[in-house]
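These notes are about the structure you will find just below.
Here the complex is missing a single protein chain, while all its other protein chains stay put.
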Amino acid sequence: MTLRDSATRIGRAGMVVTWVALAGLAAVYVRALEYTPVEVNQGAAQKIFYVHVPAAWSALLAISITGLLSMLYLWLKDRRIDLAAAASAEVGVAFATVMLTTGPIWGKPIWGTWWTWDARLTSTLFLFLLFVGYLVMRGVLVDPGVRGRLSAVIGIMGLILVPFIHLTVYMFRTLHPAPIVLKPSAPSLPPVMLVTLMSSLGVFTLLYIGFMMQRYALGLLHEAREEELAHAS
Amino acid sequence: MRALVRAAWHIALKDIAIEWRTKTAFASGLVFAVLVLAVLFFSRDPTAVSSQDIAPGALWVTFTFAAMLGLNRAFLLEREMRALDGILLTPVPKAAIFWGKFGANLVFVGTIEAISLPLFVLFYDVPIWIQLGELVLVIAMATIAFVAVGTLLSAMAVRTRYAELMLPLLLLPFLVPPLVGGVQLTARLLEGRPLSDLGGWLRLIGAFDVAFVTLAALLFPVVLDE
Partner (left out) sequence: MPPSADVVLSAAGIARRFAYRPVLTDVALTLRRGEVLLLVGPNGAGKTTLLRVLSGLLHPSAGHVNRPGAIGMVAHEAMLYPALTARENLRFFARLHGVDGRARVDELLEQVGLASRADDRVGTFSRGMLQRVAIARALLHEPALLLFDEPLSGLDATASRTLVELLQTFRERGTAMIIVSHEMERLGRVATHMARLAAGRLGPVESLAGRNAAAVFADLMRGDL
């Protein structure tokens, strides 16, 4: 199958997934705003939590997949794997942006300042900047072979960096609410809020998949066009 | 294995010999370190912030920024007359090039740190003698971390047209764990806390060293590949 054919099929499928996910997102918003109780300490602002946390999750998922695909690329050397890794990185940057903007919006009414140098926001900021650097570097490299190899190196290093950044977070004194969900013991959210959160997580994962497929399809199209231009001259 | 060590040794010696003869990167790195130390000292309100409070941060910012200045030098010198191609035409394994460059970079950065440290004590009036040995250990561990990653990334950056921009851009996120750890450990050591109390941060930097020195050595040949 040619690159263009693959791109069309995957792009169409991705669009379907995205629309389903967006519908799910609307449903989650309704549930979060109307049917989930208001948190007693933080008030209505706390509801950003249902977007902020899943965005962070999707960003992390995206970065991990970029890392794994990078390893696969160095092994199999298939340029489509490189295109997929780059697509995931771009989607990850988008979700990280959502997390980094909802964080301050949530923080301002609670703590009185827009940006708190709290550890979890800061570590996401650094991972965000790393992957922006990854995309900038891809932008200046012309040859797909060099671009793929150097991107794969950053992708793998970035993946291994994630746990270190999170460990640094845990050990640094922080303002961030103590981890409610990902504690070793049972999550301490009341069930009704937990369901909203889990639904949102599911929707955001689906959103990641949809965006990723569409961005990958676009990458395949770019690649096809570059080849056609090169052979024309 | 012995061939790899020998080759790395010769490459490191060559780098050090060249830097010794020209001294440009070293001089710039040193001047920069002194400037940063001084500027950070003066860019605070002395009635509100004691020099001891900002000392650990100032020290580590100085070290990392001076290191970044020096790291690009390692591969720029290979590009002047494409000497790196000359090395690649010999039977020397690519990993030896990494270890040689890593070693030379450690000497380079280490020397700048060794000269900056007394100036640091002078400017910031810190009780460094309390636990000098432990402090040197912490500095060594964190330096290994950012020099390992920096060596790999400078080899990459030099392949783009924007090496001076790409290196800091890509390197800074990797500096967070050793930098934060370094600052925390330095602050505690200067307060007089024993090293045994600080196992958590030490283990973090130690694990980072093992993980990233290994990863950098493994991935380096990929960066040199054409």
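Each chain carries a letter (A and B) given by its place in the written order, and its residues are counted from 1.
Quick note on the criterion: a contact is a pair of C-beta atoms (placed from the backbone, for glycine too) under 8 Å apart; a residue touches a chain by one contact, two chains touch by 3 or more.
As the structure is a computational prediction, the values presented were derived from the model and not from experiment.
Novice: Which is it among B:88, B:114 or B:130 that touches the chain not included here?
Specialist: Hidden-chain contact among the options goes to B:88.
Novice: Check the options A:16, A:142 or A:192 and report the residue that touches the missing chain.
Specialist: That would be A:142, which touches the missing chain.
Novice: For chain A, which residues touch the unseen chain?
Specialist: 142-145, 226-227, 229-230, 233
Novice: With the missing chain put back, which residues of chain B would touch it? List them for me.
Specialist: Residues touching the hidden chain, for chain B, are 3, 6-7, 10-11, 14, 17-18, 21-22, 77, 80-83, 85-92, 225-226.
By our rule, only the chains that are shown with their structure count from here on.
Novice: Using Cα averages as centroids, what's the distance between chain A and chain B in whole Å?
Specialist: Averaging C-alpha atoms per chain gives centres 31 Å apart.
Novice: Quick check on the complex: what are the chain A residues that touch chain B?
Specialist: Interface residues on chain A, with respect to chain B: 74, 123, 126-127, 129-130, 133-134, 136-137, 140-141, 146, 149-150, 152-154, 156-158, 160-161, 164-165, 167-168, 171-172.
Novice: Mind pulling up the chain B residues that touch chain A in the complex?
Specialist: Its residues touching chain A are 149, 152, 156, 159-162, 166, 169-170, 172-174, 176-177, 180-181, 184, 200-201, 204, 207-208, 211-212, 215, 219, 222-223, 225-226.
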